[in-house]
Structure formats: structure tokens, C-alpha cells
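The complex is shown incomplete by one protein chain, all other protein chains being positioned as in the whole.
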Amino acid sequence: MMPWNRNNRPKPEPPVELLTPQALIGLLAALVLAVGPHARELPVWLTALFAAVAGWRGFIVIRNQALPPRWLLLILATLAGAGVLLEYRTLLGREAGVALLTAMTACKLLETRSLRDGVVLVFLGYLLVMSNLLHSQDIPMVAYLLVVIVAMLAAQVMIHRQHAGLTALAPLWLAGRMLLLAIPVMLILFVLFPRIPGPLWGLPKDAHEGRTGLSEEMAPGTISALGQSDEVAFRVRFTSAIPPPNQRYWRGPVLWNFDGRRWTRIEELPSNVPAPFTPEGAAVEYTVILEPSNRRWLLALDLPASLPPRTSMTASFQLLRNQPVNEVYRYEMRSYPHYRTGDLTAAERTHGLQLPSRTNPRTRTLAAAWRQRDAQPEALVNTALALFREQAFYYTLTPPLLMSRDSVDDFLFRTRQGFCEHYASAFVFLMRAAGVPARVVTGYQGGERNELGGYFIIRQADAHAWAEVWLEGRGWVRIDPTAAVAPSRIQEGLYAALPDSGALPFLLRRGGNSEWLRQLALSWDSFNIVWNEWVLAYGPDRQKEFLSGLGFGAVDWGEMTVAMITALSGLGLAYAALRWRRRYARDPVVRAWQRFCVRLARRGLVREADEGPLAFVERVTHCRPDLAQPAGEIGRLYAALRYGPTISPAAVRQLQQLVRRFRA
Amino acid sequence: MRGQRPSNDPVQLNRRRIYILPTRQGYAFALLLFVLFLWAINYSNSMGFAFTFLLAAVALNSMWQAHDNLLGLILHPGCAEPVFAGQDAQWSFRLENPDSRPHYGVALQWQNRPPQYVNLPAQGSATVTLAIPAERRGWLRPGRLRVLTRYPLGLLQAWSWVEFDQGGLVYPQPRGQRPLPAALPGSAGSGLGEQGLGSEDYAGFRPYVPGDSPRRIAWKTAGRADQLLVKCFTDQARPELWLDWRLLGIDNLEPRLSQLCQWVLKADSDGRQYGLRLPGLQIPPGHGAVQRRRCLEALALFIDSEGISRRHDAVEPEQPAQARTAG
């Protein structure tokens, strides 16, 4: 380089690259699409603010007006931040985070003019897409977000002024194409990228809020509140014979403590082997696909006899995972519907007979009277069930409120209208007062069969509470007092049992005008189970299971990484080969010729780019007289096939054969 | 320069000369992906993983696209009008796209100046103009040019180096406050000049330069010779303006040439008849665009007798040699 070419001037400031109006409009559209689904959970004022800002920014672009002054922006940002703080009392939670992200995006929109601002907005847009996924990973939502991603990518293409030659729709096509081409790589990464069980650090308190479902305690009204919910709690696929409805008790938290109104758990040390019991009869094998519950316990049929990975079991047969279930979780289980448990420990006896002192005096008196008559536990159980069956007890979703410490008294002697928790609570109280160890078990009962998918859907409305009493010689025995009042609840489900079932959501009803809609929803659900089971439930455990199922044996991280890199390279090679083939010889004649040339090139006889076949072969013959015969034949045949008027398949085959046999 | 000798043939960008690296935006995007990944882990969000991986795959795919956006493009050697030192030479390069699909956002960049972007239609071409500062007189070669693209997402930059042998002429910077020297009466040997109407003594022919009066053209000889000749007349009364190196007592070479350049421009804009004398070279008086160009070229390519400055091969010997014989 010549000395006077050297540039010693100070480096010139790169000029600000302004966004084109088209790029801004595209970006606005993509961001509006990304924020859209959040409108459901964002405060109304914030949604309105975002819409207003987006509209304003669009107006500014179209009318080519000036951006708002900086101080206005500062005020707006401060107000929005303060609003979020007031609304959520924090800036750190998940909800507050999304709100803050939306507010930030709105403020950034108002100062966006350059390429760099555009890039920041696109990145914010991707974060918004992600935050949407935290709320829902349903198929419709994912499909919608794919559209948003395409719009976002198109906006990212458009913000680069230098690509402005693109026509209006070209960025969308381009983005769509890029997305399609990216999918194979994405799939490989999705399947093989070693998954780390989260979370890596403490999550905000509200990280997984908003889940309905069983809680760890039970008071009058807690389960009936779920009765209206058609949300899916979990789905089950039986691999063995399907147990009858009256054996489909899905065991959840076991409650021991009673304070007169509320049942709560006690601390039980979980063990990493299944609690022992004596099975009687055949096992039931099944797979559970659990929806996120933000709870540690897993549900299993009475009584569970196996443990999914990273799970332990308490002595009262509760499954506990070491982390709350915040993703769709799939596990395989084995249970025995007929069983006999062992002896009662002293601690269990104490807990199983615990009663709050000086509450529910009338119930205690009744129990004492029964005990006087017949102290046999079986007789006491029957007496209690007979009470529910024969007296005027009603099964209802909307029982009168019971707020006092004497809730059992109130229920047994005054209101006599209740949901399963009322019956279970009263029954266990009666048993304990009569000296029979008993406990409350919550969980789900029944479930609806999806004929299309051949699996069972258990909804929140199927939440249930029942009792277990300890009987000498038989161990813990399940007693469902609700069955005494409303046997159809157990056999046919909630809808059949409730006199006021017209108020239920249509998914929980049977027959009637909305039946077709329900059937449609069930067909849709059979898609969902595949999605849930194979895609959403694909976590660290499922990944290991899947890969070992493919015959990799037990895989560790390192092997997975190797497999991933191998697969990616394979894909890259396949892609490169495809491009090579597209760019070069599709024609078998040319391919054969190329192979011939490559063989000669390895021996130093390189065909010049402008050298015709006969000329090349002549040169080859000159340099290597020993090759004269085969090379001459190949050259003449190739020339005739390539440039001649007709191509006979036989001649093509002959050329290929000659080339295959050719050894330079 | 990386084994590619500069020449003046068009250069087609091939696989081996295309390089690719992330831009600052690309690194920021990688950071974004990392954040999304952590987010997906923390919330055990399956679709979050899928989304993160999808974006990563898109970024990977954009690498191919950026590469393909340059592949096969043909850059033709550029050209530039002569400029004065200190100005920017405007170099025009033609980029050609032999592909049957358009290429967007391809740029040429000289050193670290802002790149100039163009879009190339399918089987079409576009011209890119680069402003290259001409710092010193003589032949200016732009040197290495960067052909680059950030298409499609701006995350990656693919580029290739191209160098051409072609140079553009840079005249000295016109500078100096001295007034034009006084015109002298025509001296022997250089007394051929043109004059107004009514001149008398026919003195011979000289080649036509644009701006000569058609009346002075020797039409009779026009048929025989391959160039137009103009009749010249001696005119002792008409003073001649000689822009002479020796008139300047400046020590340094460059200021001297600058002053001479300034004088040439002044004389030319005044419409004067002027000649130029440099050591070992003399351009007879003349006027018009051709005279101006000849003088400026002589100044641009002048090598002083001590041979301080220029590389020899850079100088086209033709012009000065002609001028010497003409004087």
C-alpha cells in the first residue's frame, strides 16, 4: 500500500442510521402482536397506555411529525414505573416484570428513531414473546407466537435501511423461510441439548401464581370452590386394565391435623423408596401427564407402588417431588387398588386420634354414645355411614358457609348440606371421637374418558376428599362418606350427583344442547395430550428417558452434547450437500464427467475451465498414453451425450460404468 | 495481499475469499439468547427452550444467507475523475449480480469510512460511489476495498477483500497567495501563440485544442492529416504568461507545485494564454480545458531531479515526454 494512502484523520463518527417509516410500522405491528396476549393479565391502564403510545408513534410516522421532547418521555417513564410499583407493590415479580417490560417498550417506542433503537425494540419484542410463553404454552398460543416471531424477524430485516430495496412483503417471506429452515436445527437442539433441571436460583414469589387446584389444607368450601373449574388437572393413560370408577381415587395430600374447622398436613419424613404395603391382586400401570400445579406432590392411584425420578414418598403414601411442578410433567406409575397396609406406629396413632379440645361438643357426645353401643371399629364406620345415608343430608356445590370452630357440629346438626370436604371432615371427626384412628385424604376421584385419545381427563372439578380409617388386621382402609350421600358422584361423576348441575361449565355437563361443543373440546384435547406428553413434558427426565429409549443406554451430559454436535454437523453436511448438488451436477452425465475429472485431477491432470472434453482427453492421452483407451472412450461418450441431439439411458449407464471402472 | 495480486480484471467473490463474523448486534443477540435460555431453565418452560433454540437456529441460518448474499457477485474495477489533493476522489465501482435472484444490502467500504450500500436486482448491477480522500498528489490507488453485507438480520457481517491496480490522478493542492507573474513578451523558441483578429505573420500549425476558433482551423489539411490543425501566427506584441518553477523561491517541492497549481487555475479561469515550465519539462502556452489538464497532470506527476518523492512505475511517462519534445 502506498504511503500517501494511509488515513491519519480522526475516525469519522458513524452517522445515525434512521429507521425508515416502513420499518417502524412493521416494528410497531410486531410489538403490538407481541403485547396483545398480555392484555388479559396486565392492568387496564397499562394496556391502554401501550395502545395509545403505539397509536401515537404510528401517527408520528405517517404524518412525519417530530418525536415528543425528552422531558415528556422521562415523565411518562417515571409515571409508568410508579404505576407498576403501585399496582404490584414490587418490580420484581413475574407479573410486575411483564408489566415493566411492556411499559419500557412503550417508552422506548416514543424515542425510537435510529437503527440501534430499532434493535433494542426487537430484542424487547423477543423478551415479550418469551413472557407470553410463561403464561401459556397451548397449541393456539404457540401458533400465534410463531406468527409474532415471523413478524418480529421481518421487522428485524426491515430495520436495516440498507435492505430497503426489499418489496413490501419480501421481509415476511424471508422471515418465514428463515423460520422454516431453522426448524430442523431447532428440533435437534430441543431434543438433544442437555437440559438442566431448573430453577437455577430463587424465583419471584408470584412466579407460578394463578394455578387453581388442590391446596395443602382443607376447610369447608375449599374443594367445592374447585367444583366449578373445568381446568384440566392431569391426564392419565392406562397401559394395563382400566380400574372401575369406584377405584379411581387419585391420592393427593393426606391431612392429619384438625383445628375444629381446617385440616392441615403434618411434617412427614419422605423416603426415597416406596412405603411398604401388601398388594392384593393385579397392579395398574399408567402414565400421568400432570399440568403445572406449583405443588410438590404428584398424584397417583391408591396405593402407589413406584417412584418417578427425583421423587420421594411419605409413610402415608404421598408422592413428593423435590421441586414444585411448574411445567407439564409426565411420569409413569404403578399402583395396587387392593392392598393391606401394616401396623400403626405410635406416632400415627397419636396423630390419627388427635382432636382439637373443646370444639364440636355435640359430635363428641354422639360419637361417645355410638361407642357405648358398639365399640367395634367396623360397626362405628357403618353407623356413621348410615347416618349420612339415612338422615336428610344433601350433596351440593353451594353449601351454607361454616365459619366457626364448631364446623362439624354446625354441619351435622344444623345445615346438613355439604360437599365432599364436609362429609370427609365430619366422618373423620366422628371416628376419632369414637376412638378409631382416621385421617383425611384429598385428591381427585373419577375422571372422564376421552374416547378419541383413549385416555382420561381429570379436571379440577374432580377434586375430592375422603377418609381413611385404620382397622386392625386390614390397615388403612378407604371410606368415602360422600358415596353414602351421593353414590352417583363416585360412579358417574359430579354432574350426575349434583341437583343444581345446570350451573356447571359446559365441559363438566353431560348431554344437552352443548354436548357437541363438549365433544369438539374433547377432540381438541386429544391433540393436547400429545402436545403435552411429547413436547411440553420434554424436560430433563423425559429427555433421559427418551434417549435411553432410543437405545443410547443411560446418557449423561457429555454424551448428549456429542450427540447434539454430531446431529448438527450431519444436518449441516446434508444441507451443504444439497446446495452443492443444486449448484452443480444434477445431470448424471455431468456428474459422471465431474467424477472422471476429479480422479484425473488427483493425478495432477487438471482440466482447465475452458477446456473442452475432447481437448482435455487428448491432453490426458498425451501425458498418460496408458490411459488413452479408457479416457478417449469416456471423453467421446461424454461429448456425445452432453452435446449430442439424443440421450439414451443405456449410453448414460455406459458412461457411468466406464467412469466407475476408470482408474487413473 | 492474501495471495491475490491486484489486477484490473473484474473480481468474482468466491467461497475462499468470503469471511464472516458477528457484528456488535450479533453479540448482543447472543446475550439475549443466553438470557432467554436462563429464563427457560428457571421456569422449566419447554416452549421457552424451543423459542430460544429457534432464534439460535435462525441466527445460524442467517450466516448462510449472509455468505450467499456475497457469493458470486462481481466487482468491476472503478474509475475516478482527477481531483486536487485534500479533496475526496469519487470512485465509482460497478457491482454485478449474475444470479437469478436479487441481492440486498451489499456494501463497499473503504478503510473505516461508512459503507455504501446498494441493492442488486436479479442479473443486474449497481454502481457504488466511494469518497476516498486524496491526500497527496500523484496516482491514488484506493487499495483494499471491503465488499460486505449484513443481510438479512444484521447479526453477522460477511465480507471479502478486493484490490484493484487502477489508480486515479490527484493534482497538487492549489495553495499560495502569490499573484500571477507578469506576462513577458514572447521569447525565442516559444513564441508561437494565438492572437486576435488581424494578425499577420503566419508561423505554422499546431494541433487543435477545444476552444480554438473554427476560423483558424486549417481545413485544407484536415483531409490529409488525421488530426485537426490550427494555423498559428506570430505576434510579438502580445505578452505571454509563463508559469515558471524558477519564479518561485520556495524551498520545498510541494508548496512550489501548489503555488503553480494555483496559478494554473487562476490563469485558466481568467481565460489567459499560459505555459508551464518545470525542471526538465515545458508545456508551451495554450489555453482551454486541454491545456489546463496537461498542466495539472504535469504538476501531479512531477518528479524533481533529486527524485525524492515518487515511485517510478506509478508515473505514466507519456505526458511529460510529449511535453518535453513539444517545448
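Residue numbering begins at 1 within each chain, and the chains themselves are lettered A and B in the order written.
Keep in mind that, in the parts below, a contact is a pair of C-beta atoms (placed from the backbone, for glycine too) under 8 Å apart; a residue touches a chain by one contact, two chains touch by 3 or more.
By our rule, contacts and distances are computed from a predicted model.
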Pick, from "Cytochrome d ubiquinol oxidase subunit I", "Methanol dehydrogenase regulatory protein", "ABC transporter permease" or "ATP-binding cassette domain-containing protein", the protein name that UniProt gives for the chain of this complex that is not shown. "Methanol dehydrogenase regulatory protein"
Just to verify: which one of A:260, A:505 or A:612 makes contact with the chain not shown? A:612
Looking at B:77, B:152 or B:285, which residue reaches the missing chain? B:77
Contacts from chain A to the absent chain lie at residues 584-585, 590, 593-594, 608-615, 639-640, 642-645
Contacts of chain B with the missing chain: which residues? 8-10, 76-77, 96
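FYI, only the chains that are shown with their structure count from here on.
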Taking the mean of the C-alpha atoms as each chain's centre, how many Å separate chain A from chain B? 63
Which of the residues in chain A come into contact with chain B in the complex? 1-2, 4-5, 7, 9, 11-12, 14-15, 115, 119, 123, 126-127, 129-130, 133-134, 137, 142, 145, 149, 153, 156-157, 159-166, 174, 178-179, 181-186, 189-190, 193, 195-201, 203, 207-208, 326-328, 535-539, 575
For the chain B and chain A complex, residues of the former touching the latter: 25, 28-29, 32, 35-36, 38-58, 60-62, 64-65, 102, 104-105, 107, 111-114, 117, 119, 133, 135-136, 138, 140-144, 150-154, 311, 314
